[in-house]
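All protein chains of the complex are present and in place, except for one that has been dropped.
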Amino acid sequence: MSKVAIVYFSGYGHTKKQAEAVLAGAASVAGTVVELIRIDEQGNLSDAAWEMLVASDGIIFGSPTYMGGVAWQFKKFADASSKPWYAQAWKDKPAAGFTNSASMNGDKGSTISYMITFAMQHSMLWVGTGMLPANSKAAVRNDVNYLAGSSGLLAQSPSDSTPDEGPLPGDLETAKLFGVRFAEQVKRLTK
Amino acid sequence: MSKVAIVYFSGYGHTKKQAEAVLAGAASVAGTVVELIRIDEQGNLSDAAWEMLVASDGIIFGSPTYMGGVAWQFKKFADASSKPWYAQAWKDKPAAGFTNSASMNGDKGSTISYMITFAMQHSMLWVGTGMLPANSKAAVRNDVNYLAGSSGLLAQSPSDSTPDEGPLPGDLETAKLFGVRFAEQVKRLTK
Amino acid sequence: MSKVAIVYFSGYGHTKKQAEAVLAGAASVAGTVVELIRIDEQGNLSDAAWEMLVASDGIIFGSPTYMGGVAWQFKKFADASSKPWYAQAWKDKPAAGFTNSASMNGDKGSTISYMITFAMQHSMLWVGTGMLPANSKAAVRNDVNYLAGSSGLLAQSPSDSTPDEGPLPGDLETAKLFGVRFAEQVKRLTK
Partner (left out) sequence: MSKVAIVYFSGYGHTKKQAEAVLAGAASVAGTVVELIRIDEQGNLSDAAWEMLVASDGIIFGSPTYMGGVAWQFKKFADASSKPWYAQAWKDKPAAGFTNSASMNGDKGSTISYMITFAMQHSMLWVGTGMLPANSKAAVRNDVNYLAGSSGLLAQSPSDSTPDEGPLPGDLETAKLFGVRFAEQVKRLTK
């Protein structure tokens, strides 16, 4: 069995919904078990969660984009990871990242870019979306990868939407396919 | 009079249209003259154009996003600018950047990020869009700053659109307002 | 009088020392008053500090680089700034950034890059170091800008150094000159 861990923070519930869609995708890949780990409001993880990360075969990072970067709670988790970093306990594991924000761009790329730097310090291997964008004249908002992420998974939920309203179905479908891709790459690397 | 230079490359004409909208905005600011300088297909500028850049009070950079960054012709221009760089001939001038690509994100942020690094090596001051994003549930595609650029101006033209079809009116209106903002900052800095 | 605010976090004292050198430089510019604001261990600022930022003519951001980005305490401050962001209360103010870490690179560029994105969301103007690097064969570690920052100020303090031992004199001299440059740009923009 391949073990995929998804470690994420969600402030209002939109990123949680995105995380659950990624989970659904990853868990649909035969021979894969997925752990969903939520960073708490104070930016902390339980000891059991830290151990799960070390025991995993691949880790997906998730955070909303707040003020052009990961939420501070996610950053607190990242800073606390200096212990496994020092031991290089996550070395060679595949990693990937996702983010949600209210705007089309909203500097989501800055969040993903940080996650990559973070994963590289941990000597992990970075896996992107592996998806071409939907960008012809015929493209519609609910197409897969309409937001056109390559380095990481992107979703958008309007600033005044509830988690029931956003992310939109197309972004959630994209999240599912991203989960599938990641789990498949983990399998490829762990067999 | 404040002198604003717009130096850009355009492959198919979409970025040219964006550049012209930026020009219209900047030129509408009283006491501002604007020069539009197109980098040619081989990535070259005339000597007169290089002199215009040195003589300007502020420079706006523009390029389509190709394969996650500025077009190679723009990069050739950037590499050739090592001469004014060495003399720090653009020092303290305000700078800004714009880009167009086929997708909603399509790594446009990577292009703008490069332009900032480039401007910083030239010791310029970076001016962003100064616009909040249109990102509520009521937002529509043709709203000003629907693409939500903060560090630079973003436009999107579908992969199969002609320059007559894209960028869309909302993106061009955003470009105009961006030109206004930049020219006003140049005035503020040159008076 | 021009009012410059320096808002920073320091974990062990090295970044504090860097902040103080920036302060010394900025305060040496005639007609400039400088406020030094330290983000506390929980990532909080006093109400008075938030008001100082709004009242300032320019803001310098500082943070150590931890795990490839700003310290979480700085990010918590950034996230809390969504209030002045919403009101665009810092709009058009010049901004700049500095960081210290144990390594020569150590992804300090990722920290500065985040600070730029953050400042752009606040519609500020970004000011870099305005310094050429010391990079000839004759260059030595204590030269001004030996670390070669352009977008922001960089310092390095070995992982096992005390704040008395690092940053080195050359990095502190660079910090001072950076403070001078920023204060001069603020004067230029506020007169």
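Note that the chains take the letters A, B and C in the order they are written out, and that residue 1 is the start of every chain.
One rule holds for everything that comes next: a contact is a pair of C-beta atoms (placed from the backbone, for glycine too) under 8 Å apart; a residue touches a chain by one contact, two chains touch by 3 or more.
Fair warning: this is a prediction, and the values are worked out from it, not measured in the lab.
Summary of contacts with the chain left out: across B:20, B:57 or B:107, the touching residue is B:107.
From the options C:25, C:62, C:94 or C:109, the residue with contact to the unseen chain in the full assembly is C:109.
Within the complete assembly, C:149 is the residue of C:58, C:130, C:149 or C:179 that touches the hidden chain.
Among A:25, A:69 or A:94, only A:94 touches the chain left out of the display. Although one chain is not drawn, its touching partners on chain A can still be listed: residues 88, 91-92, 94, 113, 116-117, 120-121, 123-132, 150-151, 185, 188-189. In the full complex, chain B contacts the hidden chain through residues 43, 66-73, 75-76, 78-79, 81-82, 85, 107, 110, 113-114, 117-118, 120-121. Listed by residue number, the positions of chain C touching the unshown chain are 68, 102-110, 133-137, 139, 146-151, 154, 156, 158-161, 165.
Please note the rule applied: only the chains that are shown with their structure count from here on.
Each chain gets a centre from the mean of its Cα atoms; for chain B and chain C, those two points are 27 Å apart.
For chain A, the set of residues touching two or more other chains reads 68, 107, 110, 113.
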